[in-house]
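Submitted below is the structure of interest, expressed as structure tokens.
Removed: one protein chain of the complex. Kept in place: all other protein chains.
Chain lettering (A and B) follows the sequence in which the chains are written, and residue indices restart at 1 in each chain.
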Amino acid sequence: MMTFLAIVIDGFIYASWLFIIAAGLSLIYGVMRILNMAHGSFYAIGAYTVASLAGWYWSAGLPPYGGIVLMFVIALAVGALVGFVIERGVLRFLMDRDQIVMVLVTFGLLLMFEDIIKLMWGVQSYYAPEPYSLFGSTDVGDLVFVNYDLAMVGVAALVAFLLWFGLNRTRQGKLLRAVIHDRELAITMGINVRRLFVITFSVGAALGTLAGGLVAPAIAVTPGIGIEIIVLAFAVVVTGGLGSIQGALVGSILIGLARAAAVNLYPELELFVIYGVMALVLIFKPRGLFALASTRKI
Amino acid sequence: MRQIDYSFIAIVLAALLLALGAVVFPLWLLSTIVNIIAKALVVIGVILLMRGGLVSFGQGLYYCIGGYVVGLGGQLLGITDIVLLLVFAAIIGIVSGAVIGLLMSRFREIFFAMFSLAIAMILYGMLSQSQALGSTDGFNVARVTALGIELTAGQASLLIYLVACALAAILSILTHIYYKSEVGFACLAAGENEVRLQYLGATPNRIFYGTYIIAATLAALGGALTAINYGHVGPNMTYWTQSGEFIFIALLGGSGSVMAAFVGSTLFEFVRTYALEFAPDAWQLILGTVLVLIIFFLPDGLWSLIQPARSSARIKRRGKAPS
Partner (left out) sequence: MHTKTRLRTLSALILASGMMAMAQGAQAQDPLKLGLISFYSGPVSGPVGIPSRNGADLIIEAINNGTLPAPYTAAGIGGRQIETVYVDEAVDPVAEYRNAVLRQGVDAVVGYASSGSCLAVAPVAEELKTLTLFYYCGTVRTFEEGPKEYVFRTMNTQDVENIAAARYVLATRDDVNTISGINQNYGWGQESWRDFSKSLQQLKPEVEIKSELFPKFLAGQYGAEVTALSRNKADLIHSSFWGGDLDALILQAAPRGLFKSQTGLLTTGGTALNTLAKQIPDGTIIGVRGNGGILAPDSDFNDWFRAEYEKKYGEQPTFPAYYMAQSVLALKAAADKAAAESGSSAPDMEQIRAALKGIEYDTPAGKVSLNRHNGHQAATELAYGTFKLVDGKPTLENVIRYQPNCVIAPEGAKSLDWIEAGFPGAQCD
């Protein structure tokens, strides 16, 4: 019983972190058909900015809860800014190129950012652990869980809700969905696709930096965290179905639970379980769980 | 017609020049050139798949398999003859490509890329776990022999170099023939529009399957050559960033001709080495910038500077709906 509870709680905590990253990636792909490898860089930038700026705030002894607000604000603002700059500065000129070319451009950007981050922040580790223990912990049986992690689940749920609401209940969201389904047709209908692209990429990037910023208090922020995260995010997004937010949600829950189960029950499988789940899903549903319906044109 | 002659002549000339170069080139250059050739072989496979619209983020899988086959062949079976090792690696490449290809040829586009990445990473996981195979440290490969004769380090280097040149020439010519053959054009057509090709009577799945096996074999040979050249193999050979490197080189060279792979590989090697030497803290920045610039200004790779791409050889937007 304890084991089951442990797996569920761990699984959902891990899944919520995965979801925030994957949601941004899926959104960008869905609207712009770009598999953004630089998402790993956004994550890293989020982590670094929060760890350094918010870290400075906390070690200056200022009210800690204000720091939480600051954390969100910094992460989202930086993400939106970086996303805007990249979309306008680089991606805009390549929008009529092949999907794979876009992947490779973002791979190039990922490489560039690795060193840019290093030049800006150096190679030392950054720590901002204050908020992690700020909310205390919860006892479940004789297991202790950190409330910060549990709060992460709440944040992920909120993000999921906002995305759903935004895409389904607002006018802009409906326009976005039209673009997701058929870009050419949306353009002919007079939708300002260019503007939507900028907005989408900025939002997606902001989600990436948010994920990094939220995780920063629990880790040592070092160079290379962007590269490590990218494959994980891909696995989630592909499993769930590229371009689908509910796919990202289901995918992250699936993989989160699978990983928690593996660690608690069969630790030897831990390395494979993520790719194993992805491969298994793809065998039965080659385009992922919630793949976007696509018309085949001859 | 003019274009075929150009490539053929170029291949033969280049191979001869390289082989002659063994006399004057310094030792470090020989080793670097073998490395360039080994990577170029893998890249040829990547390009073949790219022409058909498939981007493999998992060629590292076969690269690693080829390398480990050479290493294990020496350790377990005592095979150290260079030709035997290469043949052995090629055979294992064909077999593994055939098995995995059965699954892979069902996928297209991004999913093909992601699935190939997943399989490569699964192998990475398996090798990292395996203490018997040296885990992430890998293990060393014994020095090659020729016809049963033991060699000194210098002789081995020379032999490896000449074998590499010969291998490059042979495979380049075979690939060139493939390019201009019915199967080669069918692959290109399948990449453009599968449904139309089916109406014409061909089976795209089978074409992709065959191309995949060829790419796997090329990658295995590249990995085998690397193992022989370096004397060491490790799971990093199948890590996804290694596959990313191959794709980078493919893009650098372009898909216009077989030679493009070698041109791309050469440029990549030199850019990286000198970037590392002069800006050890910023070599990734340089590499990334080069990649982005190439994509912007030379979408058909460097080879398009020498031979402007004909429309059929370009990686261009296919006639599918943007979905």
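The rule we apply is simple: a residue touches a chain if its C-beta (ideal position, glycine included) is under 8 Å from a C-beta of that chain, and two chains touch if they have at least 3 such contacts.
What you see is a predicted model, and the numbers here were worked out from it, not measured in a lab.
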By the document's definition of touch, the residue of A:61, A:89 or A:267 touching the omitted chain is A:267
Consider the whole complex, including the chain that is not shown, and state which of A:72, A:127 or A:164 touches that chain.
A:127
Which candidate, B:16, B:83, B:153 or B:195, sits in contact with the chain we can't see?
B:153
Which residue numbers on chain A touch the omitted chain?
2-3, 6, 9-11, 13-14, 17, 114-115, 118, 123-125, 127, 129, 132-133, 137, 142-146, 148-149, 215, 217-225, 228, 259-260, 263-264, 267-268, 270-271
Under the stated touch rule, tell me which residues of chain B contact the chain that is not displayed.
26-28, 31-32, 35, 128-129, 131, 134-140, 153, 230-232, 234, 236, 272-273, 276-277, 280-281, 283-284
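Here is the rule we go by: only the chains that are shown with their structure count from here on.
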Cα centroid separation, chain A vs chain B, in Å, comes to 32
Enumerate the contact residues on chain A facing chain B in the complex.
33, 35, 90, 93-94, 96-101, 103-105, 107-116, 118-119, 181-184, 227, 231, 234-235, 238, 242, 268, 271-272, 275-276, 278-279, 282-283, 286-288, 292, 294-298
So, in the complex, the side of chain B touching chain A is made of residues 50, 55, 103, 106-107, 109-111, 113-115, 117-119, 121-122, 125-126, 128-129, 193, 195-196, 240-241, 244, 247-248, 251, 281-285, 287-292, 295-296, 299, 315-323
